[in-house]
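Only a single protein chain was left out; the remaining protein chains are all shown in position.
Think of it as A, B and C in the order they're written, each chain with its own count starting at 1.
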Amino acid sequence: MIKPGWMLDTLIFWVLFATITVAAILARRGKVLRIRWLPALEGIKDGVGRAVEMNQPVHFSPGAGTMLSGDWATQTVAAISILAYVSRLCAKYGARLLVSYPYAEWLPLIEEAYKSGFILEGRSERINPADLRPYLGGSFNVGVMRRLLDEKPATVINVGPIIWDSVDIGETAKRIGAIMIGGTARLLQLPYVVLTSDYVFIGEELYAAGAVASGDPFQINTVGSQDVGKYFVLVMLVLGIILLALGLPINAWLSI
Amino acid sequence: MELRGERDMSRKKPRWTTRLLNLDNPPIYAILLIFMILPLFYPLNTPVPVTAMAIDLYNKIESLKPGDVVLLDFSWSYSFKILHEAGHVAVLRHLLSKPGVKIVMVCFMGADSELSWRDVMAIVDIEKNYPDKKYGKDWIWLGYIPGGEATVLAFADNPWAIAPKDKYGTPIEQYPDFYNAVKTGADFALVIEGGGHGGVNGHVTGGFLKSYGLKYHCWLAYNMDPSVIAEFYPYYPTIIKSMLNGNAGAAEYERLLNMRGAGSVMVDALSMTHLYVIALIVLTNIVYLYDKYLSKPRSSR
Amino acid sequence: MVSTDPGIWIYSLLVLAVYSFVFKHNPAFRVAQAIVVGGSAGYTLWVSIEYIQRLGIGRVSADPYVLVPLIIGALYLFQIYPRLSWLSRIPVGMAIGIAYGTVLIPGIAAYIIAPLTQTITPFWTPNPLANFNAILNLVLMFCGVAFFIFTTDKFVKGRYGFIGRIGRAGLMVAFGAACGTLLGAKVTSAIGNIIDLLTKWLGIRLAI
Partner (left out) sequence: MSIFTTIRRNIDRAFLTFFMLFLLIAYPLAPTTDFGKFMTSWYTKITGWITVLGAWAIMIGVFALVRNNLKNIYKRAEGWYYDAVTIVSFVIFVVAGFMGGSTGPIMTWLTTNVTRAVSTALLGIEAFLATSAYYRAYRLKTLDAAILLISSLIVLMWMGPVFGYLFPQINDLAVWLLLNPNSAAQRAMFVGIGLGLIALAVRSMLGRERYGA
């Protein structure tokens, strides 16, 4: 019935999926997990504050790989949830928010996230659709670089599925003296983000960031309950070695 | 205006170490440019040490038997052409020199990957250099298949359902050498992916890894963008069997084939620029430590 | 011999305009950017029209179900009309659903099971280096995973803080290694451009 080789993967997936769902639903009954705060979120707060002090805008871009396919789409969703947080901060403290995006597929969500913060803080008069700019079909890097140099934002946030914009945008941000906040779960670009940014969302922190920032117990529980999977991996590492030492074919079991 | 006086008062001439540590970009860039251009006029012709990965791929291709089908993927965006082209040219030449080996060429990355294929073909020039290799019998070109990762995975499960026709509109049934030899991805004797810059969770590279690597256990090789090679090492050598490291890898492969191609050209410039950058980093850090030493109060030195 | 092909001239001037950005932000770079932003938009517009024609409308007769994404995708156009812009979220929701559906289970195989099977290797073989590597891999992966645990900071500070610190050091090695590979790829691209400019545009013969 199930393809050979996918039995265990499917089982583990559904178990984790169910655990996280149950933990999330339990949040509505007041059982909230405590999770640690992410340092890069503090960076966003500082960055927006600095932009307000200097009377300069904040620039947000969701990475150049925001396509509708596979992992890239999921990371874009995470980036958009961070945009909602940034928009809320900008509305609260009164900074102008510039958004550049490379693929129009996400325009409905990006526009909504951009507006949501201003509406929640009751500043809908400051919404300016011209601040959202598309740079389609491979012109994203060059477009953002020029926009940064022309508008001189105080804080540059580039999170999401970064393909080849990490160094370009990061170094341009350094050149205009902006605080650079980067983050991606695409591990091949992550080192370059670390190299060029002041604050970084490392890997999974990108997925968690929007939820942690929202402060909503439901979302916090989805983040916290992931640790079930991590403890599973930790236990499996130790147990696997022990079983292997006893001469059992643990690796064959793991690939049923 | 009052501020200016204050600033003038506080302005001391910074130490030379501090100035060196806060250089502007242009001088750094200018020296880099010189190091890039010089080797083009005065090549050093440093020999390239051949790594185990290139030898593995070479031996695998050497061991291919007549009738084996090879999947050769051209999924790099056209902008990345300089990184991947030399490696693919070398590998394709080697494949074409083996009698009876059948090659399926395909790309998944984007419509512009077809331009990448066109450029490789212009260099290899099958009709002129390999006159006994016939289209439809020894190689076919499926063109760009859109759909990203999902398509890659589905192509591995059942190639001819996803690509029922080749680029020129001929049904694959008319090429029995391919249609009958390959039913699933497991039937490919060797799979070479070209678009390494997608990364492990890039939609084409990741698809190849998940299907041919994890699911069908094919002999999977990558023609890699050097900037992402670190990310693929976790899967080497159990799942990914070989990786060509960009132009350096291509130069190694060219050396195995005893030819001098585009890969070898880059090697000197690569050496020189790396020499410069390493020197820059090391010198900066020596100056940085010395600066820290100088800025300590004299008594505590 | 300097080239007389206008295509090569446009190519070379645009490349130079982009490279000039490295030294200073200047009008040439702005013009190049303006050209590319407009041009790429025009190009992708045609690509999208062809997708709709070739993969959508053209395939309807062979596979009538293609009408579903064709119609749902057209809801995107309501984005232009604010009162009905909520309709344009439907295709996004559907696309994200498809993305999750294809990624999650292979994700378990690639991200959780494959790392496990590769780390669980014996360290009691006769080869001392292999044993050392196996232990190192095991320790670094264990500490790395522990470092990322969200619900407790036991592994980051305090008595067991060393676990998090080892994990962090491992991450730093990985980041450093990858940063080291960055230059090679980019230098090759730059040299490719330089060779193009020198040979095709200026017609200089190189020593290579």
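Please note the rule applied: a contact is a pair of C-beta atoms (placed from the backbone, for glycine too) under 8 Å apart; a residue touches a chain by one contact, two chains touch by 3 or more.
Remember, predicted model here, so these are calculated numbers, not experimental data.
Touched by the hidden chain within the whole complex are the displayed chains A, B, C. Of the listed residues A:40, A:67 or A:156, the one in contact with the hidden chain in the full complex is A:67. Considering A:211, A:241 or A:254, the position touching the chain not shown turns out to be A:211 (whole complex). Among B:41, B:168 or B:233, only B:233 touches the chain left out of the display. Checked against the hidden chain, the listed residues A:26, A:54 or A:107 yield one contact partner: A:107. Touch with the hidden chain on the side of chain A covers residues 1-4, 6-7, 9-10, 13, 16-17, 20-21, 24-25, 67-69, 71, 74, 77-78, 80-81, 83-85, 103-105, 107, 109, 112-113, 116, 130, 132-134, 136-139, 141-142, 150, 164, 167-168, 170-171, 174, 185, 187, 190, 192, 195-196, 202-204, 206-208, 210-211, 214, 216, 218-219, 222-223, 225-226, 229-230, 233.
Interface with the hidden chain, as seen from chain C, comprises residues 7-8, 10-12, 14-15, 18-19, 21-22, 30-52, 55-56, 63, 65-66, 68-70, 72-77, 79-80, 86, 88-108, 110-112, 114-115, 118-119, 133, 136-141, 143-145, 147-148, 167-184, 186-187, 189-190, 192-194.
Looking at chain B, the residues touching the absent chain are 23, 25, 28-29, 32-33, 36, 44, 46-49, 51, 77-82, 111-112, 114-115, 146-148, 150-151, 153-154, 161-162, 201, 226, 229-231, 233-234, 236, 245, 248, 251, 267, 270-275, 277-278, 280-282, 284-285, 288-289.
The definition used in the following text is that only the chains that are shown with their structure count from here on.
Comparing mean CA positions across the assembly, the chain most remote from chain A is B.
Averaging C-alpha coordinates per chain places the centre of chain A 15 Å away from that of chain C.
Counting only residues that touch two or more partner chains, chain B has 25, 149-150, 197, 200, 206, 214, 227-228, 230-231. Across the assembly, chain A contributes 69-72, 138, 187-188, 191 as residues in contact with two or more other chains. Within the complex formed with chain A, the chain B residues making contact are 25, 79, 147-150, 197, 199-203, 206-207, 214-215, 227-228, 230-231.
The part of chain A that touches chain B in the complex is made up of residues 5, 67, 69-72, 138, 163-164, 175, 185-189, 191. Residues 18, 21, 25, 29-30, 32-33, 36-37, 39-41, 43-44, 47, 76, 79, 85, 88-89, 92, 95-96, 98-100, 102-109, 112-113, 116-117, 119-124, 138, 141-142, 145-146, 148-153, 156, 171, 174-179, 182, 186 of chain C are the ones touching chain A in the complex.
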